[in-house]
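Here the complex is missing one protein chain, while the rest keep their positions.
The first chain written gets the first letter, and so on, giving A, B and C; residue counts start at 1 in each chain.
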Amino acid sequence: MVPITTFHYLVVAAALFVLGVIGVLTRRNVVIVLMSIELILNAVNLNLVAFSRMWGNLHGQVFSIFVTVDAAAEAAVGLGILIAFFRNKETINVDEIDLLKW
Amino acid sequence: MPSFIMSYLGSTVTPGEAGNQFWALMYVLIIFAGVSVAVMAMNWLERKALAHFQIRLGPMRVGPHGLLQPIADAIKLMLKEDIIPANADQFVFWVAPLIGLLAAFTVYTVIPFGPSQAVSDMNIGILFMLGVSSLGVLGIVVAGWASNSHYPLIGALRSGAQMVSYEVAMGLAVVSAILMTSLKTGTGTLSMIGIVQSQQQQSVWFIFKFFPLGFIAFGIFAIAMIAETNRAPFDMAEAESELTAGYHTEYSGLRWSLFMLAEYATMIAVSSIAVTLWLGGWMRPFPNLLHAPMWDFIFSLFPGLTFLCLATIAFIGTARMPAHSFFRIQRIGLAVFAALLGFLALLLLVIAVAGRSADASLAARFNEGIGYVYWFVLKVAVFMYLFIWYRATWPRYRFDQLMRIGWKVMLPISLGVLVVTAIVGVLVS
Amino acid sequence: MSSHTNDTTNDVSSRALSNLDLETPAKPYLDSNELIINMGPQHPATHGVLRVILKLDGEKVLGTECVIGYLHRGVEKIAENRTYAMFNPYIDRMDYVAAVSNGLGYCEAVEKLLNVEAPRRAKYIRVILTELNRIASHQLWLGTHALDIGAMTPLFYTFRDREEILKIFEKYCGARLTTHAFRIGGCQYETYAGFEKEVKHFLTYVAPKIDEYEALLTTNRIWLERTKNVGMISAADAIALGVTGPVLRASGVQWDLRKAQPYAAYSEFDFEIPTGENGDTYDRYLVRMAEMRQSLRIIEQAVNRIPEGPIMAKVPKVIKPPVGEIYHSIEAPKGELGYFIVSDGSTQPYRVRVRPPSFVNLQALDRMVRGLLVADVIAVIGTIDIVLGEVDR
Partner (left out) sequence: MAPVATPWFFYVLAGLAVASGVAVITRRNAVHSALALIVTLLSVAGLYLMLYAPFVFAVQLFVYAGGIMLLFLFVIMLVNIERSSKERRFNRMWPAGLVAACALMALFISAFVKGRTLFPDRMILLPESSNTQQIAGLLYGEPGRIGQYTFAFEIASLLLLVAILGAVIMTKKKI
């Protein structure tokens, strides 16, 4: 069996990234769009950690922790916006969020 | 292959570290079986102890003093019809109990029953435990949602909020214990085994370290772990008088019993964390003070004596059974049970005596291991009894009061303890 | 959560939801947390078959609507087809945990209508049994109330001690729950041998037990947090709603029919009326605990001074009260239990109307729980001490 190298991890990460992008671009449900963003961030994290192992230092891992912090903040704020929006418009579809003010 | 099996027996590290897959698997199986049996025993004990708190007898019919009741219950639950509500989300309803169960059992991979009596010694042991046990709440939330019913949903949201809130205070209390591990060596550790070993090096259980500090942190953990496991007086999620049964209202049969299994397994797991972090894990009392071989021998007699005690109680129970012929089978059963306990006691005593002399012999290693596991289990058992005691004594908190305590009392105190511990630690070293 | 809101709006509940204003159109600012749930009729904390429709905002109660009648048996209507004596046992089926009090009220009302008076010894027996029944009723209330709030253990303690009272009832009249202890004109049965000794023994037995319940609850932090300032009702509100009994007294109104309009032999005994201050759940608890002690005092005096003599007044074989009407009320464990009897001179009452304390007190539920949480609704339902048999009759 082929030994697993950085390249393998990069392919997995790329696949997850593209899945996330597809989700962001095509889904209507905001919650799922946010989840797709989490997918993208995870793909990035996977890359960072894989490179960290390739180069044998921990900077990539530290960076991935920062990305995780960012993801948490993004989820909290994003879902907050979502709830505030749902209260006002009673919808959570991105393509119905088409007014600049109401 | 036998050499593969035998070679590990002399080792002093966990099978995970030794890379011994056979023994790692064996440990997993032993722990799985052990926890299942412990949950059954806990079930019986809870019903009996609760009954005696409440001037009842508890289960008496199935087996002598209801000893076989958990088995009968398990069989009943397995044979029961498995009802899935018509409007429930079938797949999620099906998968929810499994999430909880998986989370509850996965944490046991890092619980150290002794310096080498664990599946693996993870570098991030305590974080792993907290992380995996925080997954259990997903099962509860999802179960409440999948039932598609009001009360389960409210119960699920309540317990989700409750567990997340108390995780914060719990985590901070754990951090202050982890801080203490770094005091003598300069570097702390997250490894469960490392935490116990550093207590040994500092010759103090962390509950007594910097006296009120360790104790307060332990107290916060002890309170938060009740909330984590949704037990009285924090059993908001399954408050039967308010929400009928909370998140598992719609569950029945085997699936319901999986929830119960997960709950009790989690109780044992969080008690194990408390024991490992603050009560010296597998260490017997006063390992550094009374460390003469004589004391070693005396303490190694404890497991045997405990079983002897249990056997005596069982024998007394046999003798006190009514003489009516109706009770004959029960009498014989209890006598056999007592004899079994007595035999175990004898075995343990023989091992204790045999393991006394030679230092590197298999018997000595075995004796040592039994001692570790015994003291660990004994400490966990105390916590299990406390769980029952709380349940019998206290009313239930209201949800907002629970949250208020979690955020406004426990969190500031645990933060304060953490800061003070850090300052004291720096000053001392 | 809002995805689950629409299944209770069938025709029955929308008719019942008058004061929850379900009909108002959706507000422009949508509140995603509002939901309507049914508590009961099959719910462990509604003490029988009470259905409470709750309108919630998250867990906060915006309003309640009690739907009653699940236990309606038409007791008042049955009375119109029974003779006065035949109707007596039906009375026991209303407040089945305080059957003796129910019987006392009815018998005294009919006696008033007949213009006869029970002999003194009968009155003393009535007082002893009624007060024992009051203790039993309060014990049952305490056990279930504590269970609702989550303390399991008091339930078993109170049931253990209530058993002693039921034993005395059983020995006296052969029944434990629906006793039918009294007859119009007095008591049918003379006390059994050793009755006084047993009652005295019970007095010494139960006093420390009441301390035991209090040890478990009175100073318990969680109990205090769950009951203090929960379900408050002011004295003025309570009076306006017609609330009586311990619920009224906990609001600070010293109103007890045993003192205000003494009946049976109550004027001859020395006892106090315990009152509360805040009218919250905790005060109601304290008032009932104190009432149990006062009942012990009354029983002690009654047993020590019980006179000899006949137990039955001269009452005609066929009871035919003169044409007229009467309202007579007594202080049942739950509050003022009144009987309004209209006689047309025949052997059967023309109309019997019962003023059940639970039914009237239940009205105060909505006032008490608005703005509180779901868990408090449970506590408040428990503290009002309702018996659905009496509410629905």
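As a working rule, contacts are C-beta pairs under 8 Å (C-beta built on N, C-alpha and C of every residue); 3 or more make two chains touch, one makes a residue touch a chain.
What you are looking at is a predicted structure, and each value in this text was computed from that prediction instead of being measured.
Interface note: of B:157, B:180 or B:341, the residue touching the hidden chain in the full complex is B:157. In the full complex, chain A touches the omitted chain through residues 1-12, 14-29, 31-32, 34-36, 38-39, 42, 45-46, 49-50, 52-56, 58-59, 61-62, 64-66, 68-77, 79-84, 86-87, 90, 92-95. Residues of chain B in touch with the missing chain: 16-17, 19, 21, 89, 91-92, 95, 120, 122-124, 127-128, 130-132, 134-135, 137-138, 141-142, 145-146, 153, 157, 160-161, 164, 167, 186-188, 190.
The rule is simple: only the chains that are shown with their structure count from here on.
Work out the mean CA point of chain B and of chain C, and you get 46 Å between them. Residue positions of chain A with contacts to 2 or more other chains are absent. Looking at chain B, one finds that none of its residues touch two or more other chains. Taken together, the chain B residues at the contact with chain C in this complex read 50, 53-56, 148-151, 153-154, 157, 232-233, 235, 239-242, 244, 391-401. Interface residues of chain C facing chain B in the complex, by the touch rule stated above, are 1, 4, 35, 37, 43-45, 59, 146-153, 155-157, 160, 216-217, 220, 222-223, 225-226, 373-376, 378.
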